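Heads up, one of the protein chains got dropped from this complex, but the rest are sitting where they should.
So, subunit A:
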Amino acid sequence: MERNILEIKNLTTCFFTDDGTVKATDRVSISVGKGQTVCLVGESGSGKSVTSLAVMRLIDYAGGFIQSGNVMFHGQDLAAKDLDEMMHIRGNKIAMIFQDPMSALNPVFTVGDQIAESLMLHQNMSQQDAFKKAIEMLRLVGIPAPEVRVKQYPHEMSGGMCQRVVIAMALACNPEMLIADEPTTALDVTVQAQILDLLRRLQKELGMSILLITHDMGVAAEMADRIAVMYAGTIVEEGTVERIFDEPRHPYTIGLLQSIPGFEGERGGELYTIQGTIPSITQLPTGCRFHPRCPHAIDKCRKEEPILREVVTGQQVACWLNEDVSNHFRNNQRANSIAGSKAEVNRQ
């Protein structure tokens, strides 16, 4: 089997707050193989961004720190690097793009200067070469008339164009790993389609690995080889895209999928809902973090926390039902899928 480019192992991240130190992610493990796209999905506040910031060690600048765990990248542990070393790895071998392209662009420099700068820093290019490469990168990401655009400022471009510039900037140094945190969330679907197409094309051409964070299961279905589902700071399910969509086993994953106003389901009917809301990291429930919202919770769920383990090849789940009564649960789950969810709605 091919080796993983990135292996996040039991990553626990904390923030210093007024209430003391709080854990934002707890023993998170995610692996990304070469040329693979792994999608990290989950509701807002579940710890997706914190995970990506921890991998990049940007968490150190956001009032947080890695408490334990490893971030293995090419056999080196990024979690143990000092910040100067990280500065060199960041933007060079691993690049990151964020939801808001404007936050990554400096309004007072032309986009050409900004792309060239990182090339001069990381690749020791001359200014002239760097500028040439910047034009080439803009062309690569599908910006028309790159010779003109390279001299423009971010405010002279639309949101979609700016996100392309950010991608050009991130890819300029040929990173092996791209971490993209909701890169299309702020964009219209038509522009999103352009950007996702672009990422797919560039991945094929450059052989890059991608960790794509999204809250949109549709985007995940379209992009992912594997999917990791996050809830309240932990990974609750992980598997190939087919397994997650065809045979989700964690009640939270099942709920997320059923809540999507479906193309298949009955239009205008009552939608499936997961009752309640995601807990705050300062007030996590005991046992399984999902138990107050889980329609299948049993007594054990309130007391003991289930850990993520492989239940079938290519699929890991953190849920007691999948350990003790997995067959019973699976059969039930199939029979119930939509009909059962309606009953849940009524019971609430």
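The rule is simple: a residue touches a chain if its C-beta (ideal position, glycine included) is under 8 Å from a C-beta of that chain, and two chains touch if they have at least 3 such contacts; residues count from 1.
Throughout what follows, contacts and distances are computed from a predicted model.
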item: From "Succinate dehydrogenase/fumarate reductase iron-sulfur subunit", "ABC transporter ATP-binding protein", "Glycine cleavage system transcriptional repressor" or "Cytochrome", the hidden chain's UniProt protein name; value: "ABC transporter ATP-binding protein"
item: Contact partner of the left-out chain, one of A:Leu121, A:Ala221, A:Leu284 or A:Ile298; value: A:Ala221
item: Per the touch definition above, residue among A:Met72, A:Leu271 or A:Ile298 touching the missing chain; value: A:Leu271
item: Absent-chain interface as seen on subunit A, which is shown; value: 43-44, 144, 158, 160-161, 188-194, 196-197, 215-222, 224, 241-242, 245, 255-257, 259-263, 267-268, 270-274, 277-278, 345
